[in-house]
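Left out: one protein chain. Kept in place: all the others.
We just call them A, B and C in the order they show up, numbering each chain from 1.
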Amino acid sequence: MKSNKKSYKSSPSTNKKSKNIKVNDVIITSCANVVLPIAIILGAYVIMHGHLSPGGGFQGGVLIAGAVAILYVAYGSDGVRKLFNITRLKASESMGALGFIFIASLGLIYGVGGYRFFANTISKGTPGTLFSSGTIFWMNFAVGYKVLTGIGALILIMVSSLNSNKE
Amino acid sequence: MKKAVVWFTITTLTVFAVYVSTKMISFGSSYNGIANVIVNDTVGKTGAINAVTAIVFDFRGYDTLGESFVLFTAITAAAAVLRKPVHSIISKGKGGK
Amino acid sequence: MNGYSSILPLMAIMLPFLAAFIIALTGNKALGLKRVLAVIFTFIPLLAVILLFKPIIENGHIVSYWLGNWVPEKTWAIGIGLEIDAFGLFCGLIITLTCFLSSIFSIRYMEKDNGLEKYYTMFMLLTASMIGFVFTGDLFNMYVMLEIMTFAAIGLTAFRNHKYKSIEAGFKYIVIGSLGSSLILLGTVLIYAQAHTLNIAQISAILHGNYNAVTIFALALMLTGYAVKAFLVPCHTWPADAHMSAPSSISMLLSGVMSKTGIFGIIRILYMIYRSKCVAAPSMEFLMIFWGTITMLIGASMAIIQTDFKRLLAFSSVSQIGYVIVGFGVGLSAKTSVAVTGTMGGLYHMLNHAMFKSLAFLCAGAVLYRTGTTDTTKLGGLAKKMPYTTVLFMISLASIAGMPPFNGFVSKWLIYQSTFEAGYWPVTIIALLVSVMTLAYFIKLAQSVFFGKIHKEHENIKEIPWSMRVPMIVLAAVCIFAGTFWNVISDKLIEPAAYAIYNIQGYIDVMFNKGYAQNMFNHEIPIPKMTRAMAGYWSPINWLLLFVVLIIGFIVIASLLSKGNKKESIIDLSDTKYDTFTGGEKEYFSHMAGNDLFWGLKHQFRGYFKTLKNAHSGIVNDYVLWVAACAAVVTIYLFAVL
Partner (left out) sequence: MLLNYIGAFLLIVFGLYIILVKKNLIKIVVGMSLLDTGINLLLVSVGFRPGGTAPLFMNDLKPGSFFVDPVPQALTLTSIVIGACVTALALSLVIKVKEHYGTIDADKVRRLNG
């Protein structure tokens, strides 16, 4: 493997070949196909069970955003850009942030009884079940959504700028 | 000269850091501080059995809000830095147009 | 603390954040909407701050707001609390006012750039995080807000990414700035390890009498960290680059307001968290005064040798921050009457510096907007083309140099008086000298940009549009108002803020139950009495004395100049610029550029200036080294004296 790489570097027509090797590698693609759904499902699980087990919105969001990186490794920048749109991702991130603020301000909206910003006003359910802990559950979702779109957008931005440099 | 300052800085900070770590509070058997209060009341007050999440999203939710804004800011800043620049935005000597 | 006033601080923080996300959501369409949103949502915080005047300044309350209803339990602050005393409100007023004016200025100033949705998003984030920083009562929350602020500022510094200098400045800023933030976080962690709480009021109560090696190390780290944010001298290298490269509407915020957040942090640490160690402690007093003196001297020296308009202003900011720190250093004095004078001087200068430096940066922005350059060697004679800008710049010049009818005089006078009465008379002399130097480099700036011969390229330029003129006129009006009606400003702003700085007991009791502070401190915490009479704000005799001193300074500089002119033997003959004096002129009439107004002075002290110039090498490693070495030295000093 190592010698292989070296030979590529030493050969004069590196540019085209290195591009080819990045995109259509069977091993990487098939591995990615296996790993991708696992990453997404694990991320969703971590986000949903943030109030029950270690983890939460941030961790799950980053796990799902890792899928974008995996996609890039497997299918190259064109493949990623076909699936995701940077502007739309950024807009979704703002939506996530607005949702977070909205959930936090539920306390103000219900604020008749002296509730305040960030007050946990939704019914809390039985501790230990999935739909418990009031706003915490929903905040996990908002933050998870925000982080996955945000980190995805970040990866895409950096990747696309790297590619535009090469051309 | 510069090297001497580097080594002076590194040595001083290391020495003081090691000295300070020996002076850090020795751990008692009971909690003290806000952790005590928080851990005792987490389930009853927030309904979350994960105390860390309860702190992150409820007790110190405002910090988490700030944290997600940091992420948002950093991503916006990265997008602004890496955006396609408009060259010669301020044209030289063309003022007054 | 009736209904509406408790929600106002939250509004002031959250609405700009909300506006940031709405602006980001609209994408790159609807530019007009973004401008309107930015102006409206920077005006609302200003309104909120003004509405908070009644409960805080007039009624003397301290407004607090526990987020999420997490009121303290068993006297432990489990939640995050916002807490606004008069000092926080004072900083909030500076922040909201300048941000509002900057948003108006941005309308036309930024029209030629692309990606404006990112600009306005970061602008709103910067505004909101600065307000959040001064309104919070939680140590870790301060760090989080500081990080939002830093990132937004870096993004805005590097916003004009087609210029190499923006990118380089942005990189230096992020390395040095995040090192400073890391130091602050480290200090916060060490304090948490000792006090087991993050509420500033509670930390102050718990740490009283329980200081040990860990907290002193934390003090050293946090002081250095906030010194990076407030650009005290060994950590002053990034602002020069960042202020020079950022768009002027942002430079004004970075220089005028963000430095104040650093000072806010320093004051909260010294006067609040480490109160019983620092207040009335001669060693800390000496440290802060020494630090401030070095800062103002080196800042002014560097400013004299600059040729770029905005870079000069940035170094000038460094030197003015030195005054503020000297003022607050005297505030730590054991002699209470002197201490109050010093604190008031520092506070007054904070306000004034925000106003006149913002005005100066906006003038630089106006020049950049019309001519496309801030290089003073390529400018000249703009006074005829841009009369408004010239007049406004002269007002800023007069204010910053401390000329009597303007605001700089009042605050500088307070600082001179307090340092002299505290027994630090050499500092008074240096402060006066720096004042003269300030006047010198500003006159050089005015001469080289607005007077003299106009360049051919700039013959067709026009005055800037009204939407850019209005913020500048407002700032100039504030400058004149704060200079003439000093008693109003002092009554309504400075004295309550100074009182709030010393009023620890009230600050703690508001957050917890009454008597908690006394219980923890075992005694009443004294608040020094303060009256306006203590400060010799405006006494004609003093003024005359100062004027005489200034004139003597002028004569000294002038004599140095003429001395330089006469001594032909030491003039660098290789430079054709001096041929006029050495006999080798190419033209019959060859005038010296405004830039070289003080070349005699520069030549006389060439060794000093050269050392300074070489020290600002531009290598990011060196700058980090300065900050780290500063942390090391401060640590050694604090361990030695405390």
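Basically, a residue touches a chain if its C-beta (ideal position, glycine included) is under 8 Å from a C-beta of that chain, and two chains touch if they have at least 3 such contacts.
Just so it is clear, the structure is predicted and the values come from calculations on it, not from any experiment.
Within the entire complex, contacts from the absent chain reach the displayed chains A, B, C.
Only one of the listed residues, C:82, C:128, C:158 or C:324, touches the absent chain: C:158. Among C:175, C:280 or C:641, only C:175 touches the chain that is left out of the view. Listed by residue number, the positions of subunit A touching the unshown chain are 53-54, 56, 58, 127-128, 154, 157-158, 161-162, 165. The chain not shown here touches subunit C at positions 140, 144, 147, 151, 154-155, 158, 161, 164-165, 167-172, 174-175, 178-179, 181-182, 185-186, 189, 192-193, 198, 240-241, 244-245, 305-306, 613, 616-621, 624-625, 628. Against the chain not shown here, subunit B presents residues 6, 9-10, 13-14, 17-18, 20-22, 24, 27, 31, 33-35, 38-44, 49-52, 54-56, 60, 63-64, 66-67, 70-71, 73-75, 77-78, 81-82.
The rule we apply is simple: only the chains that are shown with their structure count from here on.
Counting C-beta pairs in contact, the chain pair with the largest number is B-C. One simple way to say how far apart two chains are is to compare their mean CA positions; for subunit B and subunit C this gives 23 Å.
Averaged C-alpha coordinates give centres for subunit A and subunit B that are 21 Å from one another. Each chain gets a centre from the mean of its Cα atoms; for subunit A and subunit C, those two points are 39 Å apart. Residues of subunit B in contact with at least two other chains: 58, 61-62, 67, 69, 72, 74, 76, 78-79, 82.
Of all residues in subunit A, those that touch two or more other chains are 90, 93-94, 97, 101, 117-118, 120.
Listing the residues of subunit A that touch subunit B in their complex gives 50-54, 56-58, 86, 90, 93-94, 96-97, 100-101, 104, 117-118, 120, 124-128, 132-136, 139-140, 143, 146-147, 150-151, 153-154, 157-158, 161.
Within the complex formed with subunit A, the subunit C residues making contact are 7, 10, 14, 17-18, 21-22, 24-25, 27-28, 65-69. Subunit B makes touch with subunit A in their complex at residues 43, 45-50, 52-54, 56-58, 61-62, 64-65, 67-69, 71-72, 74-76, 78-79, 82.
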